[in-house]
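Left out: one protein chain. Kept in place: all the others.
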Amino acid sequence: MKLAIAVHGAPYSSQSSATALRFARAALAAGHSLVRVFFYHDGVHTANALAVPPQDEASPLPGWIQIAEEHGVELAVCIAAALKRGLVDAAERDRYELSAASLHPAFTLVGLGQLVDAVAASDRFVTFPA
Amino acid sequence: METRKLLFLLRQAPYGTSHALEALEAVLVAGVFEQQVAVLFRDEGVWQLLDGQDGEALATRTVSKVLQALPHYDVDALYVCAESLARRGLSVDDLVLPVQALDAAAQNALMAHQHAVVND
Partner (left out) sequence: MPALHIVNQVAALADCLSVAGEDDSVLLIESAVYAAADPWQERPLFALAPDVQARGLHGRLGTAVTLVSDGAFVDLVAAHQPIVSWR
């Protein structure tokens, strides 16, 4: 079955990203495919490569990177939600003349059309709210 | 892109967080991509529809004005939870758009026919 996931909560502020990651791993282990993971609202903070988590609080970021690398899962970040929260890739850093790119390269900035496409292209769409 | 029946379930009050505005952006985009979009306002989300809003007082967009753009994006299946309105002393006459009030059974039936539900 084709699944799509939306993540709405920021790591540490909410369990959203961590719960979604466990669900994604379980879905892949069961033989389902993930059409796309769409990070929206505060969920875009998941992709922050500049965060420094304490050792005893697991970050969901390495887990997301791992399933992207091992299963080719697309990690899509809403560009409008990301830019206003300071999550920029190298291209946006250059465009707005910012001091750093904060978006981890395993993630891609996309428009909201990719959310609609993920919903339309999947058999099931699951939102992990804030 | 395949055409699907999508229900947006909007339950968050406007202004206190960005959830209402950001979710409405997704509704508009779903309209642009010619999905069969329905929107159900429930619980605190019914406040998004209240007439008389002025986002300028908070240097932000007026949520009810964004809502009034929905019919221009071919999003005209607009529903509101009747009980959510009644509990807040509201009637459909207090709202900025013509919306159909649904009881709980009708909301359940609405959900049952969807390919997917998108939450705010």
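A and B are the chain letters, set down in written order, and residue numbers restart from 1 in every chain.
Methods note: a contact is a pair of C-beta atoms (placed from the backbone, for glycine too) under 8 Å apart; a residue touches a chain by one contact, two chains touch by 3 or more.
Model, not experiment: these values are computed from the prediction.
Novice: Which residue, A:Ala10, A:Ala27 or A:Ala47, contacts the hidden chain when the whole complex is considered?
Specialist: A:Ala27
Novice: Using the touch rule from the top, list residues of subunit A that touch the missing partner.
Specialist: 1, 3, 14-16, 19, 22-23, 25-27, 29-30, 32, 123-130
Novice: Using the touch rule from the top, list residues of subunit B that touch the missing partner.
Specialist: Where subunit B meets the chain not shown: residues 7, 9, 11, 42-43, 83, 104, 107-108, 111-112, 114-117, 119.
Just so we're on the same page, only the chains that are shown with their structure count from here on.
Novice: Round to the nearest whole Å and give the separation of the Cα centres of subunit A and subunit B.
Specialist: So the centre of subunit A lies 25 Å away from the centre of subunit B.
Novice: Note which residues of subunit B are touching subunit A in the complex, please.
Specialist: Contacts found on subunit B: 1-4, 6, 18-19, 22, 25-26, 29-30, 32-33, 35, 115-119.
Novice: If we count contacts the way the header does, which residues on subunit A are in touch with subunit B in the complex?
Specialist: Going through subunit A, the ones touching subunit B are 6, 8, 40-41, 80-81, 111-113, 115-117, 119-122, 124-125, 127, 129-130.
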